[in-house]
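One protein chain is absent from this view; the other protein chains keep their places.
To keep things simple, chains are lettered A, B, C and D as they appear, and every chain counts its residues starting from 1.
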Amino acid sequence: MSLAGRRRVQLALLLTPVSLFFAVFFLGPLTIMIVTSFLAPGLYGGVEWVFYPHNYGRILGFADPAFEIFDPVYLAIFLRSLKIAAFTVIATLFVCYPAAFCIARLSERWKNFCLFLITLPFFTSLIVRLFIWVLILRQTGIVNEVLLAGGIIDRPLELIYTDGAIVLGMVYIFIPFMFMPVYASVEKLDWTLVRASLDLGAGPIRTFIRIILPLTAPGIAGGAIIVFIPALGNFVVPAVLGGAKVMMLGNLIEQQFLSARNWPFGSALAMMVMCAMLVLLFVYVLASGRRGADVMN
Amino acid sequence: MRDSIVRLEGAAKTFPTPEGQSVTALDAIDLDVDRNEFLTLLGPSGCGKTTLLQAISGFVELDAGRILIDGEDMTTRPPYRRPVNTVFQNYALFPHMTVGENTGYALEVAGVAKAERMKQVAAALDMVGLTGMEGRRPRQLSGGQQQRVALARAIIARPKLLLLDEPLSALDKNLRQAMQIELKTLQSELGISFIFVTHDQQEALTMSDRVAVLSGGRIQQLDTPRNIYDRPNNSFVATFVGASNLFEGQMDNGWLLTSDGTAIRYVPSVGNVSGKAKALIRPEQLFISGEGRDHPFLDVEVEQLVFVGSSFELFGHTAEGRKVTAEIPAGRRSFVGEVEQTRKARLSYDPAAVHLIRCDADGI
Amino acid sequence: MRDSIVRLEGAAKTFPTPEGQSVTALDAIDLDVDRNEFLTLLGPSGCGKTTLLQAISGFVELDAGRILIDGEDMTTRPPYRRPVNTVFQNYALFPHMTVGENTGYALEVAGVAKAERMKQVAAALDMVGLTGMEGRRPRQLSGGQQQRVALARAIIARPKLLLLDEPLSALDKNLRQAMQIELKTLQSELGISFIFVTHDQQEALTMSDRVAVLSGGRIQQLDTPRNIYDRPNNSFVATFVGASNLFEGQMDNGWLLTSDGTAIRYVPSVGNVSGKAKALIRPEQLFISGEGRDHPFLDVEVEQLVFVGSSFELFGHTAEGRKVTAEIPAGRRSFVGEVEQTRKARLSYDPAAVHLIRCDADGI
Amino acid sequence: MKIARFLFRGSLFAYTGLFFAFIYIPLVLIAVYSFNSNPVNMMTWTGFTTEWYAQVLGFKTTISENALYIESTDQLVQAVWNSLIIAGSTTVIATVLGTAVAIALYRFAFFGKRFYRTVMFMPMLMPDIVLGIALLIFFVNSGIKLGLTTIIIGQCTFLISYVFIVVSARLAGMDRTLENASADLGANEWVTFRKVVFPQLLPGIVGGALLAFIISMDDLVITYFIAGVDVTTLPMFIFAMLRRGIKPEINAIAVMMLSFSFVVASLGLYLRSRQK
Partner (left out) sequence: AELNIYNWGEYINPAVLKKFEEETQIKVNLSTYSSNEEMLAKIQGGATGYDIVFPSVHMQDIMAKLDLLEKTDINTYEGFKNIDPGFMRAKSDPKGEYCLPYAFGSVGIFYNRKILGKDITGWKDLIATVEAKGLKFTLLDDMREVLAVGLILNGHKVNSTDPTELQQAADTIIAMKPDVAAFTYETRAMVQSGDVAAGHFFVGAMVDVLANTADLGYVIPEEGATMYQEDICVLKTAPNKDSALKFLQFYTRPEIAALNVSQQTNGTANVPARQLTPDNIKNSKEINPSPETMQRLQIFEDLGPGLRQLDRVWTKVKTAQ
């Protein structure tokens, strides 16, 4: 067999399992969703088998006036979710990046133990973790009690049920999502390159921006993606720590499937979000492919 | 006080090893490098050359001692604030930058405008023979090309002091010579000082104002190339630099008598009249011809004649079994043919070319 | 058919470059390496030496051509099934393994039992002078030490064929010589064949059974060291290997007449009677002394005399302004002193040592 | 220099200390509140008790006599086991498959590679509820019986993507020449993977696996839809219970799971350090 042939075999061995898996267990559901998004909602959930594009009209601005109306409120929800997800990404990055550097310099054994320590808290249930923050942030919570007792404040602060609390909670639950990829690339940073940069007169900040950041960019990008996407759809944190006073994308879609029993509209919303994100991601993949073949492959 | 660009005072560095011992990479080194000097570090693999450079550039923290650059104490100064650039032994090119970006990095950091920078990058790449390769990535270059990028990157900003860690080791002879000339030009035209590490002794001897021979983290001799070669301080330097025939024996007023009866003539001088010593005769000081018949000689049996380009190496031994090496210029073809036939040679030498090393200098 | 260990037939490889052009790293190379031969590749930086080795070991896929190792077509054989080990130019040591693990890797993969492996590792490390360093990590070694680990790692399994990409470049002269002897021992005792890349020409000339001079992805000359040096095929080889004085002119039955009027004597032979040619005189073939008065000579004005250890390099020019280089053995001190005073020298040569390169050979 | 570096390193360590404090302070609180005797409202401290632990471990307790609805502890324990089994299996599968794709996409050039790379993000992008319901419809119509298997399959669809991303981050810019060196020394692809690629990838693989594990342990919506009658996972159990208030045993279970994992990991660390 030629070398190219061998490579094809290897490639096939590596890709076939996942490709098959996706072809069956992901493409199937995806098709179901796409088809659903073009159907009319059944009266009690489910679908009616009629072609019905107005699910999209309701989001994009063309609507079936008899039945559905265009409503910019959905775009507003989308933007708001984007904003919170973006804040979350930035905050988790700030929390995780320096720690990744610190842990990457420990000895082999301690490194892995630290990784484990970071994920350990997440072995408990999401809800338990979040409720603890309720315990901490609420009016009669620990922070307020301590501040009151210390005489720093005379009225409890409004900590819980705020946007700040939402971002805090998001950061808390997404720490490992950011940490893992960032750590994976920070850990293999070639410090001789940092030395070379310092040697050429670049100060710490310049070295950070020109050398460390680009070389760890794959990890940052990976972390940003896997924090951003779940954060965009997350509604548990806004419910528990934000008091569900605002609607998030995740809520909106869930609401369509459950209380509004409008599966096609829910599917259409999901499709729109996926397409928007896919376009962004594809641009990212293209860009990273063109920029340094070596850094982002 | 001398006008030194770098001054090391008692610089010491020890690395712990997994075997539980420790390696002394720098053993209380004192060193002054003069402004505009070209100083070469020579020494066996692992003797501390890289460590010494890294201490100067600030990447190895000394266990003890001080480093002054240009009169200022730099011991605690971070690397980026030292007026020093380095060609790293393993190049350390930035993989995510192109050749052009790598080369222009120091200028970019210094805030040089893009147009000017690109001009200087082009000039620097031109100098190292990589014109037009600005757009490549380091991994798309051959080993020697990478090394040249490292060189261009280090010199572009014209630092006061350049540290070069085997910067030409991956280059062929012609390119190497061209680079040597460029480096000497930088030295004379810009007044840059150099500390240069090389394993190419010819390079060390031709390029340097002074050579420091290191071993085990210590400076064995710091001197001009001529003195290093002709008048080594001790037998380590004698055998490390160049090829050598060393005869250990008792000095007897112009004769050095070895235990096996070989006698070497030398020109006695103060302190070289009696006592134990080693006589050094370089292979090229042993002539195969009969010329200069009044010279002393060694008769040897020839074991091997090896062609090394411009000359032949003659390996042989005396009647007493002592190994002797001589270098026969390739021009002397006729003699070579003769020797190849008879397997014998009379090697004469000039007593003035015999260098004596007192055995008490060999406390190494 | 000859008993070749490696046979390349029309091996070609082109790399695309970001500049949009492409680099021909191997230009339809045909090459036979004999069993138990020591073949050295010489060539300027970037000429395709590493690419050639990597094609043989299987890491560069040829655009065209075939590779046979030991008579079997290996063109499509994966690297791990080729009986070849390599010392990589950049060492490629496994950073997560100790020196011992790195060195023993090939044995471990081959399933050699641990005790036996450790014995062999110790022996291999001993050979390269790294006894007792089994437990270190590559990053705790100096550059030269790393290179020696790479060497030990490649030879431990005694492959049929060893590819060495500048394997001794980071070693000092003595260590280098010791390693050279070890490699030659491997060749003679175990019958291993070698393809060796080096930029050290002396190394190439002393170690090799044959030398292949490459340029621009092509083999310019494949011959014994003597022939490469004394009888280069073309002026690229002449100038690339060793130092050279080349005089281009018209052959006129024993005299080569350059356009500026310099005349060089040579010994005419078939095909060297008339036409354009270049006369090659190696610097060491130019003698400063008056000896052999019947020899032709060149009178030069001396520009520079450079001490290079065992000799001096004389740089000068003829009355017509033609640059001439000569090598003066350091043994000839007296003449050196004279030249330094007068700044003039009469350089004689033996017409038999003048090598002619027909200009039609220079189609490079 | 020394001082500056010391300060820098010091503040980095201090920062990391804060980082761990941020992660662990809530855990300390869980531990504290797991001893809260208030049976109906875990947020209000009414006194110290160890009975929740006794309850989880199956001892008879005074609380179980008079408290109102704690007898479903068995179900809770069963849910924990289900979750662990699912998380364990999905972690193994997703890690293997996700790593394989990451390596394939890093290593090989092939047509549609960028497209494939983008596709790898898609399962993550699909909102949980959509994926859950779509998977449910898909399983039902393919005649696959809902149960542990369907949960494992369903979770793998998106966990593969997470592992893929983490491992890819590790792979980016990795040194190919080391693999060449390995092959050159006679190691075939598999041995090279085991001895050279895998050790270098390990931090990425470990990170991806840990991430997959915790995401699996937390997944609710998708799991809910594709769970069979006989499988309730911990998050499903807890969410269904939310409208009633969180059972105090949840805290006890959490603390026990954490302590157990911690002890196992520390033991491993200790044993490995003794091995050396």
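Keep this in mind: a contact is a pair of C-beta atoms (placed from the backbone, for glycine too) under 8 Å apart; a residue touches a chain by one contact, two chains touch by 3 or more.
Given the structure is predicted, the values throughout are model-derived calculations rather than measurements.
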item: Residue of D:44, D:259 or D:273 in touch with the missing chain, whole complex considered; value: D:44
item: Selected residue (touches chain absent from view) among D:11, D:50 or D:141; value: D:141
item: Option touching the unshown chain, where A:55, A:262 or A:288 are the choices; value: A:262
item: On chain D, residues whose C-beta touches the chain left out of the figure; value: 40-44, 68-69, 71-72, 74-75, 133, 136-137, 140-141, 145-146, 224-225, 227-232, 236-237, 239-245
item: For chain A, residues in touch with the removed chain; value: 43-46, 71, 73, 76-77, 131, 134, 138-141, 160-161, 239-240, 242-247, 251-252, 255-262
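The working rule: only the chains that are shown with their structure count from here on.
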item: Cα superposition of chain B on its sequence copy chain C - rotation in ° rounded to nearest 5; value: 180
item: CA centroid of chain A to CA centroid of chain B, Å; value: 58
item: Overlap residues in chain D, where contacts from two or more other chains coincide; value: 173, 189, 200
item: Contacts with 2+ other chains: residues of chain B; value: 58, 78, 90, 95-96, 137
item: Residues of chain B touching chain A in the complex; value: 57-59, 78-81, 84-86, 88, 90, 92-96, 105-106, 108-110, 137, 139, 153-154, 157
item: Chain A partner contacts - residues on chain C that touch it in the complex; value: 58, 61, 75-78
item: Residue ranges of chain A touching chain B (in the complex, touch as defined); value: 192-193, 195-204, 206-207, 210-211, 214-215, 292-295
